[in-house]
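Have a look at the structure below before the remarks.
The complex appears here minus one protein chain, its other protein chains still in place.
Chain nomenclature is as follows: A, B, C, D and E, assigned in order of appearance, with residue numbering initiated at 1 for each chain independently.
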Amino acid sequence: MGLQKHSKVLNETVEKLSDESSYKQLFHAYRDEEALPSGEVLKDIIDLCRAILFPGYYGNARISKQTLRFHTGVNVETLHTLLCQQIYAGLCLADTSCTSCPEEKIQAHAEELTEAFISTLPEMRSLLATDAEAAYNGDPAAQNISEVIFCYPGFRAICNYRIAHQLYKLRVPFIPRMITEMAHSETGIDIHPGAEIGHYFSIDHGTGTVIGETSIIGNRVRIFQGVSLAGEKLPPDENGNAIRGVARHPILEDDVTVYSNATLLGRIRIGKGATVCGNVWITGDIPPGDVITQNKVTK
Amino acid sequence: MGLQKHSKVLNETVEKLSDESSYKQLFHAYRDEEALPSGEVLKDIIDLCRAILFPGYYGNARISKQTLRFHTGVNVETLHTLLCQQIYAGLCLADTSCTSCPEEKIQAHAEELTEAFISTLPEMRSLLATDAEAAYNGDPAAQNISEVIFCYPGFRAICNYRIAHQLYKLRVPFIPRMITEMAHSETGIDIHPGAEIGHYFSIDHGTGTVIGETSIIGNRVRIFQGVSLAGEKLPPDENGNAIRGVARHPILEDDVTVYSNATLLGRIRIGKGATVCGNVWITGDIPPGDVITQNKVTK
Amino acid sequence: MGLQKHSKVLNETVEKLSDESSYKQLFHAYRDEEALPSGEVLKDIIDLCRAILFPGYYGNARISKQTLRFHTGVNVETLHTLLCQQIYAGLCLADTSCTSCPEEKIQAHAEELTEAFISTLPEMRSLLATDAEAAYNGDPAAQNISEVIFCYPGFRAICNYRIAHQLYKLRVPFIPRMITEMAHSETGIDIHPGAEIGHYFSIDHGTGTVIGETSIIGNRVRIFQGVSLAGEKLPPDENGNAIRGVARHPILEDDVTVYSNATLLGRIRIGKGATVCGNVWITGDIPPGDVITQNKVTK
Amino acid sequence: MGLQKHSKVLNETVEKLSDESSYKQLFHAYRDEEALPSGEVLKDIIDLCRAILFPGYYGNARISKQTLRFHTGVNVETLHTLLCQQIYAGLCLADTSCTSCPEEKIQAHAEELTEAFISTLPEMRSLLATDAEAAYNGDPAAQNISEVIFCYPGFRAICNYRIAHQLYKLRVPFIPRMITEMAHSETGIDIHPGAEIGHYFSIDHGTGTVIGETSIIGNRVRIFQGVSLAGEKLPPDENGNAIRGVARHPILEDDVTVYSNATLLGRIRIGKGATVCGNVWITGDIPPGDVITQNKVTK
Amino acid sequence: MGLQKHSKVLNETVEKLSDESSYKQLFHAYRDEEALPSGEVLKDIIDLCRAILFPGYYGNARISKQTLRFHTGVNVETLHTLLCQQIYAGLCLADTSCTSCPEEKIQAHAEELTEAFISTLPEMRSLLATDAEAAYNGDPAAQNISEVIFCYPGFRAICNYRIAHQLYKLRVPFIPRMITEMAHSETGIDIHPGAEIGHYFSIDHGTGTVIGETSIIGNRVRIFQGVSLAGEKLPPDENGNAIRGVARHPILEDDVTVYSNATLLGRIRIGKGATVCGNVWITGDIPPGDVITQNKVTK
Partner (left out) sequence: MGLQKHSKVLNETVEKLSDESSYKQLFHAYRDEEALPSGEVLKDIIDLCRAILFPGYYGNARISKQTLRFHTGVNVETLHTLLCQQIYAGLCLADTSCTSCPEEKIQAHAEELTEAFISTLPEMRSLLATDAEAAYNGDPAAQNISEVIFCYPGFRAICNYRIAHQLYKLRVPFIPRMITEMAHSETGIDIHPGAEIGHYFSIDHGTGTVIGETSIIGNRVRIFQGVSLAGEKLPPDENGNAIRGVARHPILEDDVTVYSNATLLGRIRIGKGATVCGNVWITGDIPPGDVITQNKVTK
């Protein structure tokens, strides 16, 4: 008798959940042959990028200089295969309006984008070398540069960001955001792939740090945990819809430092060499070289 | 000789650790047939809920409208089996005082609770549809609603919360908290399953956000990263023990917005449509429509 | 033709990435027989420590008092094997200058350190028992001490810290930091293994909390989410290099409470029993018993 | 120095193995987008077929009559997806001569074949029901029909054969052979997918039994371990190549029994109801009803 | 359009397969809370038995004499848990007639059987020690007894048989057969759990060897690959059903040797010390000490 009732409730619920009116907003209708981007494969892709960029630190193999080329060759080829599939999946998911456009064309486009991405890896390695150096020089607790590459969440998040930013610049949909969200989940650091960030950049501790879509960050900038480079709220367009893509996040010029839990809101400019102390809420420009602190505390 | 010493130290440590006086506070004694709730199975349960609620976005299968009912049927049945086991485990773990109460009764109770939970899934889907819409409309960086469902940590945390809250209302022990802690670990967003939250709710970025056990949140509320709806510290009871379950967290009325890193402490009321800017510390009521900002900063 | 171009771009990129000038800063050259420390094995090590310290709560087995000694014996032996390998790997990675020193010596040193660590487990259990009690007594939302041990991220992070701190005191390189970073990633709580922390310590919610390398924390201290015990920036040495290891983080005396998102910067002293409210930025000493709050907010 | 030599020998071996003259016979050159058939996926496919054909015996789920349709629906859809991919892979691998023929055409053909296969599942179930009954009735050691379905290697091999035979009749390349080889490896029973076998067929014990490509077996036939229905060696064609596909294996009429380790060679006919005892070598026809035994043994 | 047809064929097939008339013989209807025995868990059970019986040869751990007791304790406890579940599942599956008998009673019976089995492990170890010695002494290719324990399929199959035979004697249904079938699949050696086999028994190579349900084998017997101890076909009972459990397989007295591919059929007796050479078919008694060979071959 328990079983009878059980089946009844369950079956009724299944019917309700299978009714088109119930799911219409939340159902993803597939095209033939199409798959969603996969978080697991993207994780493999990031691991491959790390194995290529920092040989010997990531990946299973023990690499010597004699065999580095073999490993790099295999890793680059595997990266090509996996990334191309994911970009293809991202293009299909984004292209919901035009479901009749031919698969081959999307496939060819995915291949082009993949190659373009891979060709930027050497330059990306140079840039990340400066970031690793910045983290090591800036943190007295760091024992050596290996520790930065191997353990530092800030460096890990910047690495994901630099990969995602290249894909973002190539207008790959979904994938860049998924890659920075992976770092967000692991490190608590949320850098939008659209942000522009110069070299020798470091984030210490980092949990809670947010760098919004249209932020611009110069060279040699240093940021701590809980810092928000936040977008100001824009009025909707005449139809009441959010306007997307407008510059609405801060600009940090070269050599700026922002301490923990500071919030910088809107398209403001923090001048070269300025220091923002912790826990402040800033909504206006700061001149070069200034040091900004929270008002005095009260007992 | 090394080996001798090795065994001696290890064996002595094993003896100390096996001594009852050493572990008495930290040992979990099993009843027969009983298992602890499993984080891994709860992860599968959440994945099943997502696969049921958002068909096509989660799960391995490529679902068409023709086969949606089959998939929903199988997923609901599997959810029933797994959730029932976990609720049973939770009931056993909570029921430490009454170890003689019969298994069958606990089992029957677990079945009832599972069915009651499953029957709320259609309504939960409707509610989550408003949350997804809120996130999309509120974030100019969002490309489309698929991205919200697929990538947004805020939406992910709210989804876990809404599942956990249903179980909390059914007085299922342990499991609700484990489910929100899973989201906490993945997203840095810590929503207590006891909080009451209206529809069209969104959390942007979200890392560090805390919504305490007795918080009450109205409709169309929007919250950012690092916001705390914190409980005020209550005096202990006459025996010096913490008093549990008293209302001690804020009430946010409809249409409130709270920006990053603001802390709202105690059973205060933030009036309809009020805006709390970032990095403030608030311990009193705010009238409807007010905009609260941090005091001016000092150079 | 697509394939031709494909191979050309890929091959060129492989050549660039295999050029010594490209990778020299970012390549880890192995010694024979050496492996990098493994995040996955460290995860197993932490799970083993938890299974040993809190019998019945972690691990696969259903333990009774009769068989507790068997389980403890096997777990301690497995811990010995795995930890010894990881310490050995850490010693090799750290010892980049002296690649000619004999393996046997490093191996023997790893064994010694492992034994020394294991012999502290009984004491560590006692200490963690006070931390669990503190979390339970301090949080009205906690149902019982099982919930604290089983679900509380703050307790989890403290547990990893106490393990890592023992290894840090034994001067094991890399591994302690990797262990606290694991907790950082899971919980958003970043406690440097070098910090010194008394008994009956609790962190509530915890996301974004940072406790720096040279922090000193007394007994019965309670900390909330987003709190930073941050290091002040020190001038470089005469060669322009960061000076490492200098005391530069706060001292919290016994019975201090620090609320959410407060930042305490530099070698300051927070007196016995003081309370620091949320969202403040403190750079000077606080006398015993004081209550510090953010300045008034402005509409 | 050890390392130097090591690298030299290894590098030379790599060069030799990468030389085209070395691998030319043994290298599989891929077409774009193509993958080899996968033994692991075929294993999943067989498991799916078993779950569909024998509901409740295979697969993870606990099926009730109420939910059988849901499970069958999901399993059939998943089978469709996986089998279609494998058939496509098999068609590509077979089609080495015509590498320019369009992918879409192969894909469409794979879909057709998959559907044709799936539509035969109900009939296949009826046939297998007779085989299970035959095994149960023929073996006094069998406790019930569940044991046959669940544990009997002979039934398992026949099940794989009946699946493979359908695919063979549809002229799917490679896949049928891989499926019977999977059973061969598990059970030691080697039935070529091309053999034709009537209903109510059973193989007891079965290790070492071989049923060749052009064998024809009637209804109610029973075979034991080590029996070979072997093909006679044919003269090569005028070019010295093996002639393929010619009828060269035995015909067993209805109700024949063949005992262990008997070898039946060539296109011979074993008449209705005949019995072949163990360890005989037969190269000529046997009249209906005859009983054939090995010549007397000698001390 | 392809998709339409696709769904139609698939849906029709699903309907046919879901029709009760189609599956009625081949559907396993579950009782509540019941699960089928699991091949994977039985594999774990066999691995546990091996780890207990041959410490140091199987299992992950490196065991020393000091820690052997710990490992044995944990392994025996885990074996108890897993085996009890599987015996319970086997009892439920067998008990199809009496679905109303109470779970608790079956559960209690499963516990009893499990304990009875475990208490025979020390004796089983003694017996297997003689089997290992027999294999080593009998095979000039064996280097030492470690190789026998570690690599010899014959010893592996005997080990599974001795475990299964204990369970068979306790009248555990299904599980014994599943355990010997696991060895059958791995080694090609098919020993029915009902057979009675003395000490110091060895099977060399072994593929294709079959030892039927009612076989009786004395001490110091040696058997080779492809040997069948086969059951003679019995007339059905008056209702035409197979008669089960009747003695119908050979008796091998002490010190018998049977060479490869010999078939011994029916309840015959092979006298003490007799030798049966390869490829013979024997259906009558053989006196003690005789040597039986195949008749002369013919060119």
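Here is the rule we go by: a residue touches a chain if its C-beta (ideal position, glycine included) is under 8 Å from a C-beta of that chain, and two chains touch if they have at least 3 such contacts.
What you see is a predicted model; the values in this text were computed from it and never measured.
A.B. asks: For the full complex, which residue in C:38, C:64 or C:119 touches the chain that was left out?
C.D. replies: Residue touching the chain left out of view: C:64.
A.B. asks: Using the touch rule from the top, list residues of chain D that touch the missing partner.
C.D. replies: 2, 5-6, 9-10, 12-18, 20, 22-23, 25-30, 34-37, 93-94, 96, 173-174, 177-178, 181, 184-185, 188, 190, 192, 194, 207-210, 212-213, 226, 228, 230-231, 234, 241-246, 248, 261-263, 265, 279-282, 290-296
A.B. asks: In the full complex, which bits of chain C touch the chain not displayed? Write them out.
C.D. replies: These residues of chain C touch the chain that is not shown: 3, 7, 11, 14, 64, 66-67, 70.
A.B. asks: Going by the touch rule given at the top, which residues of chain E touch the chain that is not shown?
C.D. replies: 52-57, 62-65, 68-69, 72-73, 76-77, 80, 108, 111, 115, 118-119, 121-122, 125-126, 128-129, 132-133, 137-147, 149-153, 186-188, 205, 207-208, 224-226, 259-261, 277-280, 293-299
Keep this in mind: only the chains that are shown with their structure count from here on.
A.B. asks: To bring chain C onto chain E by a C-alpha fit, how many degrees must it turn, rounded to the nearest 5?
C.D. replies: Best-fit rotation on C-alpha atoms: 180 degrees.
A.B. asks: Between chain B and chain C, what is the gap in Å from one C-alpha centre to the other?
C.D. replies: From the centre of chain B to the centre of chain C is 25 Å.
A.B. asks: Listing for chain E: what residues touch at least two other chains?
C.D. replies: In chain E, residues 3, 14, 67, 70 touch at least two other chains, as defined above.
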